[in-house]
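Of the protein chains in this complex, all but one are displayed in their positions.
Right, subunit A next:
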Amino acid sequence: MRRFLTRRLLLAVPSLLGVTAVVYATVALVPGDPVSAFLGPGASPGARRELAARLGLGRPLPVRYAHWLGHAVRGDLGTSVSAQRPVTEVLWPALQQTLVVTAAAFALVVAGGVLLGAVGALRPRGPAGRLAGALSTLSVSAPQFSVALLLISVFAVRLRWLPAGGTHDAFGPGGTADLLRHLVLPAVAAALVPLGLTARVFRTALAGVLESDLADGLRARGTTRAVVLCHCAHNAAPALLTIGGLQLAYLLEGVVFVETLFDWPGLGRLLYDALAARDFPVVQGGVLVVAVAFIGINILVDAAHALIDPRVRSTS
């Protein structure tokens, strides 16, 4: 297991190098520059030149990248152009907010996905199974943006049960209960598509195992339905793990629109604003964090996979 993890961690290094290099080059090629975005129209040309020099914009791209990388490995991601503060200081609170909304959405994905998938697999021809299937199909195919707006319009504007956005009520004292109320709609909006996908994958996997010789064998031995289900669920678990891991990574990336629409001050929103302001150090730092998280999740999923399935361990 240790060898497995070491190998995966070592393989992550070139992946990260590749991602950061590609993003660095792409961001540098985007038209527009941080100086024009940061300074008003009346700033003097001399001041523009001086700031551009200070930001190192005149140096060749590979030199800038090497300089950035040299500092990044020591934990220094540079200074944000618009906030004029260390990038890490700007990223950290945003990352925390993203983790909160991602975790909530992921909890919904797993709970809802397992529930709908299991019902679909156990009662494939009954009304409950059909309903579960219809719900997961609807969930996958619903246009996320429109559904998010619909959720706001119904639950925040018409019924006023839940807040329309933000993390806390500006008129109230705040607190955890307030945060949780604000979390519901963004978490549901973000969870929708991954939930449907997870349900469909789990349903297929579980249905396959339930129809296999394993299930028949268990039933022939006279084991109870619950035990049969437990064993079958174990065998369907690798599929759930794979899709769950993928969906978690997808959620991390996909929260940009949720954060924008619900004014959730997370990483996606920060990256969106930073890109508009051509705040390259923040974009680069944010992408690095997302890439590390993405690769980290994949390693964790693979490790969990290896734990559940001895065949994966032995082949690795």
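As a working rule, a contact is a pair of C-beta atoms (placed from the backbone, for glycine too) under 8 Å apart; a residue touches a chain by one contact, two chains touch by 3 or more; residues count from 1.
Basically, contacts and distances are computed from a predicted model.
Peer 1: I notice the complex is incomplete. Of the names "Peptide/nickel transport system substrate-binding protein", "Spore coat associated protein CotJA", "Ion-translocating oxidoreductase complex subunit C" or "Carbon-phosphorus lyase complex subunit PhnI", which is the UniProt protein name for the chain that's not shown?
Peer 2: UniProt lists the chain left out of the view as "Peptide/nickel transport system substrate-binding protein".
Peer 1: Out of A:S82, A:T204 or A:T242, which touches the unshown chain?
Peer 2: Looking across A:S82, A:T204 or A:T242, the contact with the absent chain belongs to A:S82.
Peer 1: Which of these, A:P143, A:G172 or A:G296, touches the one chain of the complex that we don't see?
Peer 2: A:G172
Peer 1: Per the definition of touch given earlier, which of A:A72, A:L95 or A:V114 contacts the omitted chain?
Peer 2: Once the missing chain is taken into account, the touching residue is A:V114.
Peer 1: In the whole complex, what residues of subunit A lie against the chain that is missing from view?
Peer 2: Output for subunit A: 30-33, 35-48, 50-51, 54, 81-85, 90, 93, 104, 107-108, 110-112, 114-115, 149, 152-153, 156-157, 160-166, 169-172, 177-178, 180-181, 183-184, 187, 230-231, 233-234, 237, 260-263, 265, 269-270, 273, 276-278, 307-308.
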